[in-house]
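A single protein chain has been omitted; all remaining protein chains appear in their positions.
Note that the chains take the letters A and B in the order they are written out, and that residue 1 is the start of every chain.
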Amino acid sequence: MRQRKRALILIYAVNIVVSLLYISPLLWMISSSFKPESRIFSDMTKGLIAFIPTDFTLDNYKEVFLRSNLLLYTKNSLFYVSVLVALSLLVNSMCGYALAKFNFRGKNLIFNVVIALLVLPLESIILSLYWVVIRLGWNDTFTALIVPFVAKCFNIYLFRQFFLDIPDDLIEAASIDGAGTVYIFFKLVVPISGPVFCTVLILDYIGYWSDFMWPLLVTLSENKRSIQLGLQAFFTDPPIYYGPIMAALVLSVVPMMILFFVFQKYYVQGIAVTGIKG
Amino acid sequence: MRRFLILLCMIALLGYAFAAGANEAAAAKTNANGEKEITMWYYDNKTMQPAFSQRVEDFNAKYKGQYHLTITFVPRGSGYGYEDKVNSAAFTDQLPDLVSIDGPNVANYAANGIIIPLDDLVSEESKADLMPSIVIQGTYDNHLYAIGYNESSTALIYNKEIFEKNGFRIPKSIEDAYTWEEIYEMAKKISTPECVGIKLITNKGEAIPYVLSSFWDMNNSAFTSADGSKCDGYINNEGGIEAGKYLQKFFVEGLANLDPTPTELQDGKSAMWLANSGYLKGILKSYPDFPVAVTYYPRTKSGNAASPCGSWAVGISKNAKDLEAAKVALEFMTNAESTLAYSTIGGYPPSRKSNYEGNEMWNTEPFKVYAEELFATAVPRPRTPVYTVLSPKFSETLLDIAAGADVKEGLDALAKYVDEEYARFQSSLKK
Partner (left out) sequence: MKTKKTKSLKQTEFKYVALFTFPALFLLSYFMFQAMVLAFGFSLLNFNMLKPKDAFFVGLENYRRLFTDPTFYRALRNSIYFTFVVIIYQIPLAFGLALLVRKKLRGVGIFRTAYFTPLVTSITVVSILWTFIYNPNPTQGLLNAMIVKFGMKPSMFLHDPKSAMNAIILMSGWHSAGRQMMILLAGLQAIPEDLYEAAAIDGANAFGKFIHVTLPGIKNVMIFVVQITMISAMKVFTQPYVMTQGGPKESTKTLTYFIYQQGFQFRNVGYASSISVLFFIIVVTISLLMKSLIKE
């Protein structure tokens, strides 16, 4: 018993130390957002004061709300990323499931093509993809932000790997009971795949939330502008005011943190297949 | 399986068929009020934006019923986002009627036909009122392609207290500016790791060629030949190597930081800073109690001087459908009233000579220094189609030199690299 307790304390201790190391930049960013401009960098080398907003001020936040449309950009990003991620979860999980559990000619070929496409960095194809999208007449639309990325090789691969580990007996048992393929997928497989769905959701979300290049190329008007594009305005030409930058960055990080915190609890011992013993 | 591949190919082909001819660059649109639509892009500079928005409003009020101008502020950020957007738009014929360009890129866009010559679209009067440096910046192959919204200038900002404490002399006129040797000596005297002599690097992008190219220009050197076609024999000639070695001294001897913080001078971590007037304005605003003062950009011992200049300009793109409308908009957005507005809001010297008359800000200390430089010593950056290669490569080379690399080798490699790109560019123009 004491051993268990000691182990627990150790785990907590290590976690706390490592966590502090990990969140210190974020803490710095948050405390800087509440400091007057002149203190942000001068405090950086003065030790702990870098993390404590002495001279607390809300000026930076006021500046952000007055001088930029950050709320609109956040709304835009929330909108198109949510649609994109929702579609992505649907389309890619289905494809991954088929590659994991179905049998058909060409299955291996398709899987290899998926892996091959996975290799391509966006930078390689961004120009030609842009050309394709413009040709479709999708310049300055949400469609251009969403559709090309719904199908994503990485996600298909991830889903496939996880679905492979779902015991065939489980599926077979349900099918013997008369359940159809589609029913099995949506009512049986998906509910026990919490971890992988959450992983894809979170990774996709942060990925697209921090995307800069693609939204830059395919959107133009204010009411399509994504949050990263809006943030960049603070970094442009002199003089750069870091106070509002910190405030804007804090505001942009909050939705992501909430998202993660909410979804990480679904990392439960999801595969309750442990119940099936033979 | 074969069926599947055929299916895939069909889809791709369908895409082509579908798309071929689907993208005619839009003709000049007329909106609901019968006004001709004119589009304009500027980069997302938060400081300048209000002035531009106001001028656009004024234009629309003046030309109500005739024209309607919309301006979009394209994100640029700390990199070259704006340029990436313009390049891609040029690639797909999606450029606006009026496109803003950073000064040194004019030659590149002109050489590639992205913007059209303005010779017949700008009045002689207007041209005569422009600062000579603006005209040089906007000219390529003897044609005027772009008009600068505002000028810029860089001078030596310093910490008055530190200078007084050390008894440094203060230059009384531009001819009296500090020499290279003096700057070095002063920096050496006051430099400690906690407070270095001078801040030479403002950012790792365009600021490096912008701020430091004058050292080449004043030392019997230059970044390229006058027509922008050759780099070898210019940036790496004797004077150029001297300039490189001179700058290198500051870094290797610890008199300048390789990674200065954005507010190094204001935080008391350096005593001098080569910075443009926009930064000075920023310091005066955010650090009202800081003992800041300005003096001229250094000159050589023999009295040669040069100073940085150049800023954003505007031209008419190849996709502009209604030239008359574009011409009117261009004229309005760069007339004397406009340029004065841009200058005042950003703290940048105006691009029109007439704006200096009776202009208190630019005729009194501290901004006077910048204006003087502009009239007397300003040398624009090279007008070459491969500036977009020269600039980042120069930054790279200078940072390597600052870290101790061999100056001659670095500059030679840079020159060779740029000349190769120039040749490649020429080859891409051949039919």
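What we mean here is this: contacts are C-beta pairs under 8 Å (C-beta built on N, C-alpha and C of every residue); 3 or more make two chains touch, one makes a residue touch a chain.
Just so it is clear, the structure is predicted and the values come from calculations on it, not from any experiment.
Enquirer: Which residue among B:S221, B:T295 or B:S395 touches the omitted chain?
Expert: B:S395
Enquirer: So one chain is hidden, and I want to know which residue out of B:L121, B:I136, B:L323 or B:A405 touches that hidden chain in the complete assembly.
Expert: B:A405
Enquirer: One chain isn't shown here. Among A:V64, A:V81, A:L158 or A:L229, which residue touches it?
Expert: Residue touching the absent chain, from the options given: A:L158.
Enquirer: I'm checking contacts with the chain that's been left out. Which of B:K36, B:R55, B:H68 or B:K269 qualifies?
Expert: Final answer for the missing-chain contact: B:K269.
Enquirer: State which residues belonging to chain B touch the missing partner chain.
Expert: 8, 11-12, 15, 78-80, 84, 87-88, 90-91, 109, 112-114, 193-194, 196, 204, 254, 257-259, 261, 269, 388-389, 392, 395-396, 399-400, 402-403, 405, 421, 424-425, 427-431
Enquirer: For chain A, which residues lie in contact with the unshown chain of the complex?
Expert: 7-8, 11-12, 14-16, 18-19, 22-23, 25-26, 28-29, 44-45, 91-92, 94-95, 97-99, 102-105, 110, 114-121, 123-125, 127-129, 131-132, 147-151, 153-154, 156-158, 161-162, 164-165, 168, 172, 176, 181-182, 185, 195-196, 198-199, 202-203, 206, 209-210, 231, 235, 246, 249, 252-253, 256-257, 260-261, 264-265, 267-271, 273-274
Note that in this section only the chains that are shown with their structure count from here on.
Enquirer: Which positions of chain A touch chain B when the two form their complex?
Expert: 37-38, 40-42, 44, 67-68, 105-106, 109-110, 127, 130-132, 134-137, 139, 212-213, 216-217, 220-222, 225, 229-230, 232-242
Enquirer: Flag every residue of chain B that touches chain A in the complex, lowest number first.
Expert: 1, 4, 15, 18-19, 22-23, 43-47, 72-78, 81, 84-85, 88, 91-92, 94, 202, 261-263, 266-268, 275-276, 278-279, 281-283, 285-287
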